[in-house]
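The excerpt is restricted to a subset of chains, each kept in its original location.
Order as written gives the chain letters A and B; numbering starts at 1 within each chain.
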Amino acid sequence: MRTSEKYVKGLRKMRRNIRIGGETVDRDDERMIGAIRTLSATFDYAAMPENEELMTATSHLSGEKINRFCHIHQSTDDLHKKQDMTRFLCQQLGGCVQRCMGIDALNAVSVVSYEADKMNNNQTEYYQNYLKFAERFQKEDLVGCCAQTDVKGDRSKRPHQQADPDLYLRIVERKSDGVVVRGAKAHNSEAAQADEILVTPTRFLTPEEGDWAVAFALPGDWEGITQIVRPAAARSRKYLKIPFEGGMADSFTIFDNVLVPWDRVFLCGEHLLGGPLALLFALFHRHSYTGCKPALTELILGMVALMAEYQGIAQASHIRDKLAEIIMVIELTYAAGYTGSDKGSTKMMTPMGLQEVGPGTHIPDPIYCNVGRCIAGENAYHEMMILADVAGGLPATLPYEEDFFDETTRPYLEKYIMRNPEISAENQHRLFRAFSDMLCSSYGGAAAVGMLHGGGSPIMEKIAITGQYDIEARKKLVKKLAGIKD
Amino acid sequence: MRTSEKYVKGLRKMRRNIRIGGETVDRDDERMIGAIRTLSATFDYAAMPENEELMTATSHLSGEKINRFCHIHQSTDDLHKKQDMTRFLCQQLGGCVQRCMGIDALNAVSVVSYEADKMNNNQTEYYQNYLKFAERFQKEDLVGCCAQTDVKGDRSKRPHQQADPDLYLRIVERKSDGVVVRGAKAHNSEAAQADEILVTPTRFLTPEEGDWAVAFALPGDWEGITQIVRPAAARSRKYLKIPFEGGMADSFTIFDNVLVPWDRVFLCGEHLLGGPLALLFALFHRHSYTGCKPALTELILGMVALMAEYQGIAQASHIRDKLAEIIMVIELTYAAGYTGSDKGSTKMMTPMGLQEVGPGTHIPDPIYCNVGRCIAGENAYHEMMILADVAGGLPATLPYEEDFFDETTRPYLEKYIMRNPEISAENQHRLFRAFSDMLCSSYGGAAAVGMLHGGGSPIMEKIAITGQYDIEARKKLVKKLAGIKD
């Protein structure tokens, strides 16, 4: 397995195709250091002996021990561990761990590339391409990301109906040495910190839309790719440093007539499989979300409980209600993902019913993953409100850090920030600053948007839920009980 | 295993201590026939070969095959099956299956009677009493119920502070042949249909409250017991009979200086164990609820979906939203119970931390059972609103059944009730009548109250959740991340 040092060294060697604020920048530009630190942690924690069982796995391809973020799930236990690893790391880092997109895409493509070959009577070699890619990915312990979300143009129109057909990434030419693609992917999280970008379609496709049914993997600095990056990180502190300063960075990734060599292509024209691939990535990713969201919400729980203690209102009954509400979201989300793992299988719902699919990759149950992700997303802003509620207005009006350390104003602020006299002024200050970062910063705002939309907005889960749940069986139950005979 | 015929025959032989509407009545009084039918079904379904795995178990006491409603859970698998059996039967019967209180009390008492002996250095024989009782219970395939809820008097006062100490059932005398108790238990569901009443405390008790720490089992017709019963059943139909007419019946059970023989006593004065027994019954019962409530909500789902189809609005997006909302409640509740089974063990949270308790009875995880029960309860009336929403006003203003079958008015009603022309008028009528039963009947109203309060109101679950969740661990996480050092 790689070390984080080698990972960062690798980033530095890549082509300079990253843009921030109108300039070309290095991959280790200081605005992205937080995101690099976060990804580095996925190497560091996996290397600790106490995390071996949770964070490493034995590759079913090579038989070698690998970082679990490179693993193709082979069992219920693998799914449980992926959920738990995600939760554990997010707890430690206090935020999104960012390496889940890679593992989720890797697993989704394993199934669909295999099915595509089968559908094509083995006239294609997508799965062989995939295997070659996956073996290297595991061996080199790569960081992947997933470029799924097309920019989508007019939301009331399908891909082929757009004024500009490139508004969904598409094949523009098939050549002997590869396929040429054009388009852009939004919200391409951590692409600027990734070795490889896995590209998948974003929705179901119609027969006219074969050119939009394309999946492949390319290094993040490949010819023709430009990443326009929006970094996000907590305001760096001058005095009150925090132990771990993480961050995120989302790329708006442009594919400007990019040539993808054939051996990196996993789907190319099979419109019937565009939707299933989109759905499968979403499913694996929503499963990840049932690990990360509980962790993020646990932090909110801890913040609310600690603030209540500092304010002297820990025993108030409205605090207990709020804590209970938050715990419910945490553990219902987790339980849904857990049950989704346990009810997982190598089958998938298709228009022909539940069918065996893929080369043995273990797929979590879609209903449970979706209900889990949905309740988490629906509560994101409500949790912000609870934070604001318990803290009062100070997160918004908290004087700057420097005022707390200036000799004139420090005595005033330390005197007047005091609540519980047992707690030092610095600790009270630190807690309010953490609230301010969450509630009143660009980073906190982006995190809330991520809690709502990351991995699919609640409305997407609701569509998935109602589309896949056996509602007819429940109508039959009602008919039987009501004496309705058709 | 008993047949339902023998069960009913047994009821008929019992002493006539049942009161309804100011009169002494038989146990098979027609107002309670629905409840008897429901309980009979627990025998009939268990006898069907196709249900053997789900509905029977092998007793760890006798090694015999027994009805699972008499089983002491020995494993995670037993807990899964209890949840699934409950869901399955409630689906089939279209309502509460009513035999869960017995199994839940049986399991709770198994643990606490054992712990009481241990605490008393085996100077007591509660667990031997229990074993003797449980063996007979299994062998004779008895129906049990649980008398837990004391009438409680002034809610702001503890048991020993009440103006009348009997407002919580208590020991009034200890005699050589047994213990004399006095008090009343409210909401004693199906007691009039039960062979045995298991009595447990309802809350944590203080050292002054040893006399309120009492648990025992008695036949439902025992000397000194009077049951004042409030039956509830759907309005019986004259023309549009439904296949299964179930019902419920709750006893207000009076214990008027009742002598409990010593060999039927499971706890007697150990105030420290009153709370744990109350909590354990609640826990097993909330676990049951994660089976029954999904089933009840599945019926609501089917009703909404069928009504939307009949009204011609199945494709409306607000219908999809409502279906998704309902499915979320169903499957989050189920997933919570499922995870509660899987994370179950023979341990229990005590003031001294998580400890091994009882004789091997498998106890589900309390956090998951509580969050599952809580989300179900909180949505009860919202589901009623969704039903009312999709149906419009007709459930409230639907003419009487007789008007649909009278020669003058039938043509009018059959003409004007028509929505989807593919569906017969009778079926449309049947569906609206089912809605009317749910929304506008005393039975439906009682069912909604049951969905809110049965097995413990949401506020009780919230107390359990915040009391048992490791909030301190989350505060520590926050401190670590925020750089707060104590």
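We take it that a residue touches a chain if its C-beta (ideal position, glycine included) is under 8 Å from a C-beta of that chain, and two chains touch if they have at least 3 such contacts.
Because the structure is a prediction, the values reported are computed rather than measured.
Depicted are 2 of the identical subunits; the complete assembly encoded in this structure file consists of 4 such copies.
Note that only the chains that are shown with their structure count from here on.
Taking each chain's centre as the average of its CA atoms, chain A and chain B sit 40 Å apart. Contacts from chain A toward chain B in the complex involve residues 91, 94, 240-244, 298-299, 301-303, 305-306, 309, 320-321, 323-324, 327-328, 331-332, 334-336, 338-340, 342, 367-368, 371-372, 374-375, 427, 430-431, 433-434, 461-463, 465-466, 469, 471, 474-486.
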